[in-house]
Structures are given as C-alpha cells and as structure tokens.
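Okay, so here's the structure we're looking at.
Of the protein chains in this complex, one is absent; all others appear in place.
This part shows chain A:
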Amino acid sequence: MIKISNLEKIYRTEDVETVALNKLSFEVKDGEFVAVMGPSGCGKSTLLNILGLLDDPDSGSFLFNGIEVAGFNERKRADLRKRNIGFVFQSFNLIDELTVFENVELPLIYTGVKAAERKKIVEDVLDKMVIMHRRNHYPQQLSGGQQQRVAVARAVVNNPKLILADEPTGNLDSSNGNEVMQLLTDLNEQGTTIVMVTHSEHDARYSHRIIRMLDGQTVMQDLMV
C-alpha cells in the first residue's frame, strides 16, 4: 500500500534549517497495523502528514498503491486523499459549530455522496461507534473519549483503505484510550490499513509492527507477535 524510499523533508526558517525527515525508507503492506514511535521532534507528525498527502516531501519517492505521488499538486493530492485516507488526531479536530452527525457527514459531502445515502452511512457508522445517541450534540458537550470516537467515525465514514492516527490516545485517560485502540484494532481486522503515531508502548502493542524513529530516520522495526 505504501512504499517510501529516501524521503526527505527539510523545514527552512530564516535562520535554521531543520531536517525533519532524513532519507527515510520503509514499506507498509495492505492490511497492516503499524505504530510509529520516537522522541518528540523526531519527525513523526511530518511523516504522517506526507503519508496523508497533506504535505509534499522535498525529495525521495512515495508510492501509494503503486502510484508515485511525490510531486502531485494540491488538487490531485486532495482528490486521492478524500477517497482513500482517514485521519484521527490527538486533539480530535472536530468542528465546534457542527453537531456530531454533521461532523461525521463532512467527508461524504466532499466526496459528493447524495444526502439520503449520507444519512444512512453516517447512522451506520455512529451505531458502530456507539455514539448514535449523541448524534445531535455538539463536540463541547461530549467527553474526550466520546469526541475521539466521533473523530474515528469521521475518519472511517468514507471507507478509507488507510487510516492515519497521530497520537489518538494522547488526550485520553487509559480506559477511554483502550476503547479507541479497540476500535482501531476492529477496523484493522476488517481490512483497513492503519499507521499510528504514539508515545505509548502500551498502545503500540495493539499494532503488528513498530517503526522507531530518531532524528528523521528509522532506527529499527520490531515485529509484534
């Protein structure tokens, strides 16, 4: 599904040049659940943004489903992204002005699904995430765990092949965190590929494989059993 080689990303500000990704290479197969770990500032989020087609690498190759996407323009990336990739963030990133239902509905609107069909899909997903009873609430009215469940629902509503999660449990207590990890595991078992950034060894254990990074490079990859 994903094959990156010699990926480089350098942030240039007026006086400093930060090498966020330094000739990074690895592969993620279809159906895999990969955890990315490493100290703060080692480039995990940068990597995830590039994998999520939100950002462009400075050099290197990025094959997505066998297609070279490094160098795609914004429009092409957006198109590929909205059909194939779902995101889960540490800070949920729900839109405060929209209800639970409307938040989850958004990706479907942007892929042009008809209203009647949207309603069915969204209700299905909310059911699955056990958040249906809160469908008309606003994000501020939910607990952190509930908010993250909504965020996961929104990430999967389009049936993406790949879910990218950046510290999805970072803002949650352990029981809420476990609930979200369980959701991700379930999705993975249904065939969705997942790449998750985490600081928690506990969460990493839900994955098949851990990629450990240091200063923009992979230092090791341990297989989980």
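Just so it is clear, a residue touches a chain if its C-beta (ideal position, glycine included) is under 8 Å from a C-beta of that chain, and two chains touch if they have at least 3 such contacts; residues count from 1.
Criterion: contacts and distances are computed from a predicted model.
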Candidate names "Tetratricopeptide repeat-containing protein", "Cell division protein FtsX", "Fe-S cluster assembly protein SufD" or "succinate dehydrogenase"; UniProt protein name, chain not shown: "Cell division protein FtsX"
Candidate in contact with the missing chain, chosen from A:Met1, A:Leu63, A:Ala78 or A:Ile121: A:Ala78
Identified contact with the non-displayed chain, of A:Met1, A:Val19 or A:Leu106: A:Leu106
Chain A residues touching the omitted chain (full complex): 45, 49, 52, 54-55, 75, 78-79, 81-82, 87, 89-91, 93-97, 106-107, 110-111, 140, 154, 166-167, 170
